[in-house]
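All protein chains of the complex are present and in place, except for one that has been dropped.
Now for subunit A:
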């Protein structure tokens, strides 16, 4: 299937481009890549990046160099639920190592892997700016803070239930 934004998303792209001066539409690249990642399965394929380059009238290489620089852009397919667990100092002081270890055991995957059913991917990340609410992780658009093993069980169960509905 060819990569193509819906009419609604195309209008959003136009709205984003209009935030910048004429001729500076490249400024829209990161916001449009976020939109593309959300729209096309949670990751950026080469086809998707080429499509974005066409929309913004820039060279594909300009998209590749940005997509490979920023850690939030996934260049490989990820599970439906991406667990991005912070492992930097303040979270480490509050037990993020144990939380990461527990998620690995619970899901039977290593860091960077996806469960066989395609539901969960685990990714350790560096500081997410929630140090006072540690340990924590990002799940989709929101943060899950003050994590415990019980909370992890609950989050996994909620994701599974949501996926089955």
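As a convention for this text, a contact is a pair of C-beta atoms (placed from the backbone, for glycine too) under 8 Å apart; a residue touches a chain by one contact, two chains touch by 3 or more; residues count from 1.
Going forward, contacts and distances are computed from a predicted model.
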Protein name as given in UniProt for the chain not displayed, "Anaerobic glycerol-3-phosphate dehydrogenase subunit GlpC", "Protein-arginine kinase", "NADH-quinone oxidoreductase subunit F" or "Lipid-transfer protein": "NADH-quinone oxidoreductase subunit F"
Sole residue of A:47, A:65, A:117 or A:153 that reaches the chain not shown, by the stated touch rule: A:65
Option from A:28, A:78 or A:159 whose C-beta touches the chain left out: A:28
Chain not shown: contacting residue from A:9, A:80 or A:104: A:104
Residue ranges of subunit A at the interface with the undisplayed chain: 19, 21, 24, 26-31, 33-34, 56, 58, 62, 65-66, 69-73, 87-90, 92-94, 97-98, 100-101, 104, 111, 124-134, 138, 140-142
